[in-house]
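Of the protein chains in this complex, one is absent; all others appear in place.
We just call them A and B in the order they show up, numbering each chain from 1.
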Amino acid sequence: MLRMLLRHFTLLLGSAILMGFIAVAWVGPDQMKYEPEKVSRNTYEKPSPEYRFGTDKFGRDILTRVVYATRLDLRIAMTVAVVSFVVGSVIGAIVGYYGGRLDSILMRGVDILFAFPAFLLAMVITGVLGDSEKNVITAVTIAYIPYFVRLTRGQMLTVRTLQYADAAISIGNPSWRVILIHLLPNTLTPSLIQMSMVAGWAILDTAGLAFLGLGITSPTAEWGVMISDGAQRITTGEWWMWLYPGAALVLAAFAFNLIGDGLRNLLRLQ
Amino acid sequence: MTTTPDTGAMDNSPSLWLTFWEIIRSYPLLHYLFRRLGLALLTLVGIVVVAFFLTSVLPGNPAVVRAGPLANEERIQKYEKEMGLDRPLAVQFGDYVIHLGQGNLGESWTSRRPVQDELKERLPATAELGIAAFVATLAISLPLGILAAVYSGTAIDWAIRLFATFGASVALFWLALICIHLFYYKWHIAPPPLDRLTIGIDEPPNVTGFFTIDSLLAGDIDTFRDALNHLWLPALTLAFVVSAPMTKMIRAAMLDVLDKDFIRTARAVGVPFRQIILVDALRNAFIPVLTTSGIVFGYLVAGNVIVERVFSWAGIGQYVWQALDVNNLNAVRGFILLIATVYILLNLVIDLLYSLIDPRIRLN
Partner (left out) sequence: MKKRSVFSCVLLFVVLLFGISSQLAVPAQAQNEKPPIIIAYDGDIDHIEPMQFRSVAAYDATANLYEPLITQVVVPNENGELVGQAEFEGAIAESWDVSEDGTTFTFHLRPDAKFADGTPITANDYKYTFDRAITGPGYLALLTPFMAIDSADQVQVVDDYTLQITTNRPAALTETIVGFQVFGAISQATAEANATADDPWAEQYFHQNSNSSGPYVITEWNQGVEYVFEPNPNYWRGLDFFQNSATIFRVVPEASTREQLLRTGDVDVALGIPFSSLDALAQDSNITIHAIPTTRIYHLGMNNTIAPFDDARVRQAVSMAVPYDAIIENVLAGYGQQPKSPVSVGMEGYTDEYWNYGDGDLDAARALLDEAGYGDGFEIDLTVPQEDQGRVDAATWIQAGLAEIGITVNINAVPTAQFSELLYSHELPFFIEQWYSWGNDPFYQLTFNFKCDSFPNYVNYCNPEVDALIDAGTFSRDPQERADLIRRAQQIIVEDAPWAFLYQPDLVIATRSNVTGLALFNDLTLRYAYLGKTE
C-alpha cells in the first residue's frame, strides 16, 4: 500500500494541489471581504492581518485578487485543455481513419501550424482577435489543437488496422460510429496525458501574454497581469506584489505537470 | 502552346522528365529526399499565405500610425497609397509574393528600411543567445537525464524528475525578473542587463555575427570576455526553463535503451558500466532527443521573445514585439517567415539524418 502510494506520489501530489486550487476557485471568492477590482486609498500596504497578502498600487487586496485570478486562470486552462483535446482528437481520428487525400491536406495544415511556436502563434492570434478572455482561450486553443490532431492520428493509424476495427465495420456500423465509439476511445490515453500538460502550458501562456500586455489586461485579476504590475516594483521592495501571484501561477502549472507525469506513470507509457 | 514549330526537343522533354523520375525512384533515399523537399516547399507556401492574411487582419491602420498626432484624412490617405494599403488585399498579396521571390521582404514602416536587412542585423543576437541557451540546456539535461535513468526509481531519480517538472512550471518572465534582481541588482554578479556588450566596447569585426566567436577570431580576449559576461545570465535563464522537458526526454530515452538486449549483453560480457552509459547508451538515446529538437527550438524561440525584452537584448524577438504594437506588418511577416523557414529546414535536416541512421523510417 505504501509502495503503491509512493509509486504514484506525483499523481497524488498533483491532484491534491489541483483539488486545493479548485476548492479555492469554487468557494474562495465568496469568502473574500474585498472586491478584486475595487480601488481604495490604502495603496502598497504590507501583508498584515487586514490584508493577508498586502495591497497593490490601487489599494486592492492581493489575496482577493489571487483568489479571483485562480478562478479565471483555472477556467481558461481547463477550457483550453478540454476544447483543444476534443477538437484535436476528433479531427485526428477522422483523418487517421480515412487517410488518403484528406489526411495529407489536413496534415499539411497541421504542419503549418506546428511551424510556429505555440506561444508566438497565440501571440499573433490574440493580436488579431483583440483582448478578452474568450479571445485568449480561442488563441491558445488554436495553438494546441495540432498537438492532439497529430497524437490521435498516429494512434488511429495503428488501431484501425487491428481486428476489432474490422469486426466493428463488418457488423454494419456506420463509419462515424466506428470512429467515435469503437476506435477513438482506444486512442485517447496519450491525449489524456497531453491534456494535463496543455492545461499547465495554457496557464503559463495566458500569463505570458498578459505580461506582454496581450489577452487579459489590467484591471482584471489575473496572475500574469498581477506579476506584470508587481514587476514594476521589483526594485522598490514591494515583494508581495509579484511573489504571491507568481507562486500561485507556478504552483498551479506544477500541479498540472505533476498530474501529467503521474498519469504517464500510471498508464505505463514510458 | 507556342506558335513556333515543335522540334524534337519539345517532344523529348516529357520523357526526359519521366526518365529523371525513374532514376530518382530507383534510389529510395533520393526519392525520399525529393518528396520531403517538395512537402517542405508546400508547407512554406502555406505559411506565406497564413502569415500574410493573418497579419493583415490585425486591428489598427498602419498608415494612421505613420501619420502621427498631427494627422488629417488627406495625409492618412496619402500614406495608405504610399504603403500600398489602398489596393485590394489580393493585389497586395500578389505584390508581396513577387517581392518575396526577389528576396525582398518589404519595407519596415517605422524605420523605412528593408525588413530583410533589419532581420539580418538582429538575427545573430537571437541565434547566439538561443544557441548558448541550447548548449547550457544540454549541459544541464544530459547529466541529469542520464543520472535519473541510471538510478531509476531511487531518490535521485525522484528528485531530478521533480526538478524537471518544476522547471516546466516556472513562468519565464517571472524567472527572468527575479534573476536580474538577484544576480545584477542584489549580488552584482551579472553585468547590467543591457544588450550584448558593455558600453564603450566596440563590436568585433563581423564574421559570424556571434560576438563570442567573432571576438575570438579577432583575437580580442577582452571583448570575448565581455560578450560572454553578458550572455550567461539570459542564456541560463532560458536554459533553466528549456532543460525541464529536455531532461525528461533524455531520461525516457535512456531508460528505453538501458532496457535493450544489446546493453544487457554488453553488461553481461563485462564492458565497464561507465563506457556502456557514455558511449553505447548515450548514442542510442540521442536519436529520440534529436527528433524532438523541433519542439526544443519552439521553446527557445518563444522564450527568446520574453528574455530579449527583459534583458534589452536586441534580437528578432524584441523586433517583432515592437513591430506588433504599431502594426508594422512587413516586419511581423518577415519574422514569421524566418522562424517558420528555419523550423522547417531544421526538421528536414533532422528527418534526413534520422533516415540515414535508421533506414526503416523511410518506408513510412
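By definition in this document, contacts are C-beta pairs under 8 Å (C-beta built on N, C-alpha and C of every residue); 3 or more make two chains touch, one makes a residue touch a chain.
All figures in this text were calculated on a predicted structure; none of them were measured in a lab.
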Residue of A:G20, A:P47, A:G109 or A:P219 in touch with the missing chain, whole complex considered: A:P219
Residue in contact with the excluded chain [from B:L100, B:L162 or B:L228]: B:L228
Contact residue for the chain not shown (choose from B:T165, B:N304 or B:Q318): B:Q318
Of A:G99, A:G154, A:P185 or A:G237, the residue in touch with the unshown chain: A:G237
Among B:V48, B:A67 or B:I276, the residue in touch with the chain that has been omitted: B:A67
Residue ranges of subunit A at the interface with the undisplayed chain: 37-39, 41, 43, 57-58, 127, 130-131, 213, 217-219, 231-237
Interface with the unshown chain - residue positions in subunit B: 58-62, 64-73, 75-76, 110-113, 118, 121-122, 132, 135-136, 138-139, 142, 177, 180, 184-185, 188-189, 191-195, 198-201, 222, 224-226, 228-229, 231-232, 235, 278-279, 282-283, 286, 309-312, 314, 318-319, 322, 324-327
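The rule we apply is simple: only the chains that are shown with their structure count from here on.
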Euclidean distance of C-alpha centroids - subunit A vs subunit B, Å: 24
In the complex, subunit B residues that touch subunit A: 39, 42-43, 46-47, 50, 54-55, 57-59, 158, 161-162, 165-166, 168-174, 177-178, 180-181, 185, 252, 255-256, 294, 297-299, 301-302, 305-306, 309, 321, 324, 332, 336, 339-340, 343-344
Parts of subunit A lying in touch with subunit B, wherever the complex brings them together: 9-10, 108-109, 111-112, 114-120, 123-125, 127-128, 130, 200, 204, 207-208, 211-212, 224, 227-228, 231, 234-235, 242, 246, 249-251, 253-254, 256-258, 261, 270
